[in-house]
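Only one structure is covered here, and it is reproduced in the block below.
Note that one protein chain is taken out, while the other chains of the complex remain in position.
Here is chain A:
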Amino acid sequence: MTKAILITISVLFIFFMLVLPLISVITNSLSEGFTFYRKALQTEYVTTALKVTLFATVIAVTVNSFFGIIAAWLITKFSFRGKHVLATIIDIPFSISPVIAGLAFLMTFGRLGWASGYIDRINRFLGTDIKIVFALPGVALATIFVTFPFISREIIPVLNAQGREEEEAAALMGANGFTIFRKITFPHIKWALLYGIILCTARALGEFGAVNALSKTRGETFTLPLEIDALYLSGSADSITAAFAVSSILVIIAIVVLVLRNIVEYKAKRKKEV
């Protein structure tokens, strides 16, 4: 009896809270018909937004994979003072509002920020016109910030569980650091890394608050979530439907991410059991 009640509550909760919104995006996006849907996705604003989003995502995933592997190696293979503090600091972007992340970059590189003078000087010296705030580098930086912990967080527990003996043995036999990593550590963290990359990609594609503070030009530095925001807020029935049409791309990506995640998790679990 209890079992039936609890399962019913769970299914109802999941249906109303999670499944219904998904269905709602799709039905709303197709409410004006399929031709409208296709046209809504082919505007210049949307294609640029897609490019900007992919650009920021690729940079964020690359930087964070590199950092994640290195930080995980540092934290799990060595003992040093302040290690726990360092491991905790990695999680800071999780507990900070994305809007504050955006503000932080504005206060650093913006007109009032202390680094803007240096950037001006570099620009004058090199004859370039690099802009960070309200330009693509700012969008990329904001995306890196909000996804910073994702990959290291997945790898650290795996390496902790594995211990250091194998690497120590290899080092004593004279293997260099890169060989040890490639031959011993990497096979262990492969699945965790992939898992982290999937999570990081999902979050990077959908980041809104932090990017919103650092991007001001529609059709140039707007990402897909910002484009959705612009369409939704312009208020006419057509543009709201267009906003849902653009959203449906991100919904499809979200579903693909969930499926991939489950596959990776399943494979990693099976590997552990074998």
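Keep in mind that, in the parts below, a contact is a pair of C-beta atoms (placed from the backbone, for glycine too) under 8 Å apart; a residue touches a chain by one contact, two chains touch by 3 or more; residues count from 1.
Methods note: contacts and distances are computed from a predicted model.
When the listed names "CRISPR-associated endonuclease Cas1", "Electron transfer flavoprotein subunit alpha", "Sulfate transport system permease protein CysT" or "FAD binding domain-containing protein" are checked against UniProt, the chain not shown comes out as "Sulfate transport system permease protein CysT". Note on the undisplayed chain: of the listed residues A:K77, A:K131, A:H188 or A:K267, the one touching it is A:K77.
Those residues of chain A that touch the chain absent from the view are 2-3, 6-7, 9-11, 13-14, 16-22, 24-25, 28, 63, 67, 70-71, 73-74, 77-81, 86, 88-89, 91-108, 110, 112-115, 141, 144-145, 148, 164, 167-168, 171-172, 176-177, 180, 199, 202-203, 205-209, 212-213, 224-226, 228-229, 232, 240, 243-244, 247, 250-251, 254-255, 257-259, 261-262.
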